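Before I ask anything, let me first share the structure, which is written out below as structure tokens.
With one protein chain withheld, the remaining protein chains of the complex are depicted in position.
Every chain is named by a letter (A, B, C, D, E, F and G) in the order it is written, and numbering of its residues begins at 1.
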Amino acid sequence: MSKVAILMGSKSDLEAVKPAAVVLKKLGIEAEMRIMSAHRTPFVVAEFASKAANAGYEAIIAAAGKSAHLAGVVAAHTLLPVIGIPMKTSDLGGMDSLLSVVQMPSGIPVATVAINGAENAGILVARILALKYPAVRDALAKHRAEIERQAVEADTELVKEGI
Amino acid sequence: MSKVAILMGSKSDLEAVKPAAVVLKKLGIEAEMRIMSAHRTPFVVAEFASKAANAGYEAIIAAAGKSAHLAGVVAAHTLLPVIGIPMKTSDLGGMDSLLSVVQMPSGIPVATVAINGAENAGILVARILALKYPAVRDALAKHRAEIERQAVEADTELVKEGI
Amino acid sequence: MSKVAILMGSKSDLEAVKPAAVVLKKLGIEAEMRIMSAHRTPFVVAEFASKAANAGYEAIIAAAGKSAHLAGVVAAHTLLPVIGIPMKTSDLGGMDSLLSVVQMPSGIPVATVAINGAENAGILVARILALKYPAVRDALAKHRAEIERQAVEADTELVKEGI
Amino acid sequence: MSKVAILMGSKSDLEAVKPAAVVLKKLGIEAEMRIMSAHRTPFVVAEFASKAANAGYEAIIAAAGKSAHLAGVVAAHTLLPVIGIPMKTSDLGGMDSLLSVVQMPSGIPVATVAINGAENAGILVARILALKYPAVRDALAKHRAEIERQAVEADTELVKEGI
Amino acid sequence: MSKVAILMGSKSDLEAVKPAAVVLKKLGIEAEMRIMSAHRTPFVVAEFASKAANAGYEAIIAAAGKSAHLAGVVAAHTLLPVIGIPMKTSDLGGMDSLLSVVQMPSGIPVATVAINGAENAGILVARILALKYPAVRDALAKHRAEIERQAVEADTELVKEGI
Amino acid sequence: MSKVAILMGSKSDLEAVKPAAVVLKKLGIEAEMRIMSAHRTPFVVAEFASKAANAGYEAIIAAAGKSAHLAGVVAAHTLLPVIGIPMKTSDLGGMDSLLSVVQMPSGIPVATVAINGAENAGILVARILALKYPAVRDALAKHRAEIERQAVEADTELVKEGI
Amino acid sequence: MSKVAILMGSKSDLEAVKPAAVVLKKLGIEAEMRIMSAHRTPFVVAEFASKAANAGYEAIIAAAGKSAHLAGVVAAHTLLPVIGIPMKTSDLGGMDSLLSVVQMPSGIPVATVAINGAENAGILVARILALKYPAVRDALAKHRAEIERQAVEADTELVKEGI
Partner (left out) sequence: MSKVAILMGSKSDLEAVKPAAVVLKKLGIEAEMRIMSAHRTPFVVAEFASKAANAGYEAIIAAAGKSAHLAGVVAAHTLLPVIGIPMKTSDLGGMDSLLSVVQMPSGIPVATVAINGAENAGILVARILALKYPAVRDALAKHRAEIERQAVEADTELVKEGI
């Protein structure tokens, strides 16, 4: 069965990145969180990304903030799909991270989700793996139905309460 | 074998979207371009997206500009991976399209590439399908090597010419 | 008499959206708040919007944040006037919501108010309905006079206090 | 029958504003274009806006660029629905106009459309008047169907041509 | 002797606007604070601005936020120098106010200071009045020297403390 | 009679800055254009600004682009009113210039006009000098009436032509 | 041995600037912090910068916010390398400071680091001085290894803890 790596540039990103791991677990996908930095441990990143496919990973989520190079550098060293999470920043709100992650030049794409969009990064990986693993497809469908049900219930409750 | 849909919101997007189709063809992936709009033909979009998985599509690329809702709406109607291309706009440069595509709320992800990043959208789809189709994996590896070779050649040429 | 729907993408928008309902009530217009999401419950949105005119609604207010597609999708399924409220976001301040709501392509307009501008959304609806319902026209005039009076009083008080 | 005013801050806005008049005419709504400026002819604006309702206007479209105060000032002098068109600017692309038009404080709303969104301003007025005038409702429905048909035809043509 | 008006769009701006009054007082210039809104009390603004020169005012400071039209509208009704203070906003940080105030079209200038720059608005008025009133010139020179001295003292203290 | 200096950071700014000189001449105010740079000729700037008041200047207009420090540096060396013109830039449209000019810290104000707002810089200077020189006041009133007349004529012509 | 000046525009910048001094000390480089302002004490800045090379300084770090002219003005008065730190601002997050510091016109460069990037400013100075001083080179290498080790340890710990 499939394995997913969740990389983050710094330990301080952990809380914001965790929802990716949580939703992947919920969808039955094995995930591993790692701290590695395109700037502080570039050789670790290069080696990990280069060997990721052979090590059995099928997708890599990479979260980083500011000059967020992690996802792009990982994507440069693997052919696996790489999902980038731009982290919110305290000064520019994450606009710096977003542009650093999403504006990749032709040839090396990064599948970018919203600023601090860790949960969606996990769900996107599930959509990708669902093409190959029927169990993930089923888990996703159930999850999708649950999301829908919650929205419907919230609506029902609001209508009941009135304004 | 796999099939990919490339949707665009308007015929005027065609030239900027074509590189997705070109690179997919080069990588041996069948692609179909369609014009449909989340705003002008919402029922067509809903129906297409809802039936896309059963119709044999394995990924959907959606390109739109300004209030670029196409990718998000498609993602709301399917569990397939949806890749969003924010189109450059004449007034805000595509910042409007980018934020409309990438900032999806939790639950429904869109894999966003750069503004006008059609070629990367195609390559991202190939990275996704490569998990399942070894032929795509091989084509991608060849393509990746070619990109690398071109960069190396450009460097060699520049070094030869001197400044 | 006229009926207005106030849609929001998520329950978390409720507090910020309420001023629309409050001002509509004050102006004598019946309003109903609903939670529905262009992404999580797209069929609910499509069905509601498609039938809204026949169900007696005369205007629809739609509030959403981030990739705020709700107002645009609603506008695609109805010919009623649709008022969009871009919700403030914690990272980009609502610039993402604003551009997602206001930059609609030709053919399907959304009447956009300020970020978190729920009260103005309600007043705008009243201005629209006042064309048809003299009572609303009168309520609006009274409300307008009250706003003016409050500003004049605040000025008078400040002048009295001195600096 | 209803009458609509289309105001613009400067003669140089004429070409970009015309689509509002064109679409209104197409939808059977009488429109009048006027040049008046919140800054250069403020008394003209105040007088026009104050008397617009009595003069038989039912909606006012106001287009201006840069520090685009026209729509807001008009809205301050009338209770009619006011639609603001932020004009594209040569330096900031219209971001200045957009924020000047849309970010109205509580009490005085402006229904804002996209940057240079004159056609949508016209259609929005039609949606508003359609509540009162069945003929406008019918014209709008026909127009909406035409927009849809054009999108479907463009799609059909593209599918025929192939890539 | 000269008199200056300090206008603000809303009572909630008072705390942020006060430094203008404080510095003007310190520089020996009589100032009067008033609340009036380009949108809620447009006739008050128009009348005040039109008569300001005859009433003995020699400069007008106008502070407003969001679609900050106050300074521009005042400038449209007087030939006095008008100083605009863009107020910080909770969502866009005041970028909306800044662009609304500073991007005035040709013909009607507003002398814009920084976001929440009330103190500088007062000093700017003093620089203007100093051309005519030697006492203001002297007060300004003293104030300027004081500013310089404070900076020098802060430096001296820091050097003494070491790192 | 009064004298005004118009400084620009580079010869390439000349065409965009000229309207300041043109309008000043029209309003009967003597103006002198100079090229000096806060970065390339800082001593020239410091000396000029320090001596400007004694040399008979009554206001200084300073135009610069990108990291536009000229107006701020001039304002630091004089007590005269300093008007800053942020120049449009080819990459960021002048947002860089605008923020560099307008966001002055407390103590040293720059009266900022719009991006490339040279004409308004000249008119603003005239409004300032009009406090002291009745002839300037009269010229300004005539100019203001002319602006208004042109706007009215443009309107009349448009109404005549119809749509 | 080498000496570095760390200038800041205001005492309020002290806490955010200190990390530059701390890291320089750690790397064995003598640093001196000074408060001087391009706007409030321009002559102090000009004199300090003009004499800095002769006084034995080999690099100057300059931190300022808003219209952050300090680094540019310093660079105009010396040939030493000048490192600019744009300070975070409460309204625009530091975008104003960043553009004011980094967008220097041709001829006078400022080596700009991230918003509030004081620590990196110190490390950058060390990289510069390391070209000349082997001891700095060694200290830097050790520091670089430590940064790497910390990142590796954080990763090891996370892997151990699991998700």
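Rule of thumb we're sticking to: a contact is a pair of C-beta atoms (placed from the backbone, for glycine too) under 8 Å apart; a residue touches a chain by one contact, two chains touch by 3 or more.
Just so you know, these numbers come straight off a predicted model, no measurement behind them.
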Chains on display which the left-out chain touches in the complete complex: A, B, F, G
Touch criterion as defined above, residue of A:P19, A:G65, A:P81 or A:G117 at the omitted chain: A:G65
Hidden-chain contact residue, picked from the options B:G9, B:G72 or B:G94: B:G94
Chain not shown, touching residues in chain F: 10-11, 14, 18, 21-22, 25, 31-37, 40-41, 44, 66-67, 90-93
In chain G, positions touching the absent partner: 58-59, 79-83, 98, 102-115, 117, 119-121, 123-124, 127-132, 137, 140-141, 144, 147
Touching residues on chain B - with respect to the absent chain: 88, 93-95, 114-116, 147-148, 150-152, 154-155, 158-159, 163
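Note that only the chains that are shown with their structure count from here on.
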Distance from chain C to chain B - Cα centre to Cα centre, in angstrom: 34
Numbers and ranges of chain B residues touching at least 2 other chains: 10, 37, 40, 66-67, 92, 102-105, 107-108, 110
All touching chain pairs, where touch follows the definition stated at the start: A-B, A-C, A-G, B-C, B-D, C-D, C-E, D-E, D-F, E-F, E-G, F-G
